[in-house]
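Structure below; questions to follow.
In this view, the complex is presented without one of its protein chains, the others remaining in place.
For chain A:
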Amino acid sequence: MNLSGLREGVDEMVDGTRHVRPHWRAVLGGLSMLSDSLANRQRRLDQAFEDEGVRSILPGAPLDGANEGDGLWRCDPIPLPISAQEFMELEQGLSQRASLFEALLDDLYGRQTALAEGLLPPALVFNNPGFLRACHTQPTADHPKLNFYAADLIRGPDGQWRVLSDRTAGAAGAGMARENRRILSRVVPEMFRSVQIRPLRPFFDLWQDALVKAAPPGRLHPNVALLTPGPGSPQWLEHMLLSQELSCSLVEGGDLTIRGGIVYLKMLNGLHRIDVILRRMSGRMLDPLELNSGSLLGVPGLMDAVRAGTVRVVNHPGSGLTEAPAIPHFLPGLAQHFLGEPLRLPSVETVWLGDAAGRARVEADPTSWHFLPAVGGNVTLWRPQDMAPAERALLFKKIAAQPQDYAAMLAVSPSLAPCARGNELVPQPIVLRLFLVKNGGHWHAMPGGLARHMEPGQLTGQLPARGISKDVWVLAEGMENIVGPAAVPQTTLAVRRTFGELPSRTADNMFWLGRYIERLETAARLTRAIILRLGRNPPMPREHLELQLLDACLAAAHLTDPDHSSKGSPTAAAIVAMTRENGPIGRLLSQAGRLTGLVRDRLTGEMYAAFMHMLRAATDEIAESGGKLDGLAHAMASIQRFSTVVAGLAAENMVRGGSWIFLDMGRRVERAVLTADSLAIVLDQPEPRWELGLRLALEICDSAITYRSRYFTTLQAGPVLDLVIADDSNPRALAFQLATLNRLLHSIGDGGDDRVTAQAEALLQSTQDIVTDVLTAQENAASLAAVPDQLHALAEGIRGLSDLIFRRYFALLPMPRAVGVEQEDEAPLLRGAA
């Protein structure tokens, strides 16, 4: 191990006499027991995170992975241990800070004595975008302001931990910390064997319990929802992990609606009341009516519901106010004022530059400081040390002009902790994020946290887009510390087996995922059938005709590449074009991946990993085929396997509830439409080619083997059409799709919607009618000739059914928009008064 290259920060692992600190011994002992190399474990860790979609969804990472090891968010195999004593001190210090911020927020959203008594300059409140005037009304909601608090800390050269930034709005990372622990203990179990560390789960029990207790009084079974900006948010994965950990609904603003001052979640079977909203978006975005009118993320009327007390938003919508970087300057005085005691855990020394004495100190030695905006959240930081002279002069000029808009923070060298790099341990500067929740009148810190290796300039409160995180171990002192406080027992829940309790948006995503997967399978099946025939060079005249028909099927499904639309038979070039990244199949693959990501919270980790693995593998195989047909045939076979695996995993792992219903409905609708269209095309033949058409029909429906086992080799229209159209025991037959759809529709809520199920039943009946007509016809020729049109009509009917399903179950309300407020384009002209 290479322990050289220490920088100026204090070392977490080694003390001043080059001895390993006691609480690190277990970590090093665990490392020495590894059966293979550290680098190998790092690779396995990366793989495990990738399988769970962690690397692909974290901020800054492209959706389908990126170059190996180029610094995406990853977890270091070496944890950061903290001794029980040190953790206790941190917990006490942070609890005091959380209490102080609660008192300060209560005051600033109330009587504002801190301003009247001059303990805090008005600029830090009134010029602070985090101060939400909509929360400062009379009457106002008298809710506790904080339920959650987090802080980023660094340990300075003197060995003292100091708070780098306070997060009172709702910091990300608690879900990630749990994920780090879960995966690390699976991939590097040796390290966990010889040491007792405190588990993380009890913290989430406490948190969940605190959320339930936050509900308005009198609510017997309160419903908690985590409000996220959605999959576009860099914290989407964190939000999913957290909602699972806290057993609450994961909702976007558009999933919620307010009626009569009460917040509801739009579910398939109606509106469900929400009592507590764990907000994971900026308070300013919560309500376009009273706050940012351009926010499409929020819910109009939410602030009114909060004031009315029908819902609790935690943390309080305006709690971002106290994240202003200049506020630490005033915390010692505020602690005396509000708590009557000194601040236990200091901030990294911070000066508000609106203060003349502080400004003089900073000006005397400006390169020892970092500079931040005084208010507006901790997202920007300037380091004059790293700036070009002209740039630096400009910054100082701006500060001199408006000093009250800036804060300075002493540049402190953070402590160093060993991080794995290959097989070596390299000391790296680290920052530690700890999380606290309030339950039963007390603050409790998560016995763990999120440490990360810090690049220069990452001293702000935001998690960076890329970087290395570390599991944080809090060593257990005695057994009594291992068991966290148990969750307060709740009222017994009634057993529920309803099917409709699924947000409409999730049902929509599941439905489309089902449709895309089925389209992929059909595309792969048809493409493989074409490649098979193209491979036999030159094709026989009969194969030539088959190729044309298969191509027509693809074209009807909009699966051919428009640049290669040929009226004749498909060419190898056309097939290659179809599978290109931006060709129809390439696009389907990426759409299926996108939708899988959107429903990530509804799939088990294994299912998600399997889906993404196979989608990536198919994409890779296409790329590796280099346009060779046999390589593409392999890739198409992979896509077909993917579709089979999805069906199998869904059947074995998913409860037959809303998610599964809509995933399967999507598949049935798509398979029914594509099968009806394809059969109509291949059966539209003059009599001499019926046999060819019937054979293709069996091939498209993957039913040749069944036919042979039933009828040996005699090919007749009646039996073939019965097998592919009317036989509801054949999973490839049209009747099977429609019968299944019918059953699924009936299983939603209270027996389904009459109009929709009636349409499904009528379509099912028409599959029987088509075949009955053929079987009973006196004149075979006439009857088969009518089939293609009947199938086209059936396909139209199924598309209509899909529309009905969409309107009944998914149609969301129109986009909200603002009237009478600042909107550049449609602002009414002012008449004014003379």
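We adopt the following convention: a contact is a pair of C-beta atoms (placed from the backbone, for glycine too) under 8 Å apart; a residue touches a chain by one contact, two chains touch by 3 or more; residues count from 1.
Convention: contacts and distances are computed from a predicted model.
Only one of "Nicotinate dehydrogenase large molybdopterin subunit", "Cytochrome c oxidase subunit IVB", "Transglutaminase family protein" or "ABC-2 type transport system permease protein" fits the UniProt record of the hidden chain, and that name is "Transglutaminase family protein". Within the whole complex, the absent chain has one touching residue among A:Arg307, A:Lys470, A:Arg515 or A:Arg528, and that is A:Arg307. Of the listed positions A:Ala572, A:Ala704 or A:Ala818, the one in contact with the omitted chain in the full complex is A:Ala818. For the chain missing from the display, the contacting residue among A:Asn40, A:Thr137, A:Thr367 or A:Gln765 is A:Thr137, taking the whole complex into account.
Only one of A:Cys75, A:Ala150 or A:Ile258 touches the chain withheld from this view, namely A:Ile258.
Contact with the undisplayed chain is limited, among A:Ala116, A:Met540 or A:Ala651, to A:Ala116.
For chain A, the residues in touch with the chain missing from this view are 112, 115-118, 121-123, 126-127, 133-134, 136-140, 257-261, 288-290, 293, 300-301, 304, 307-308, 813-824, 827-834.
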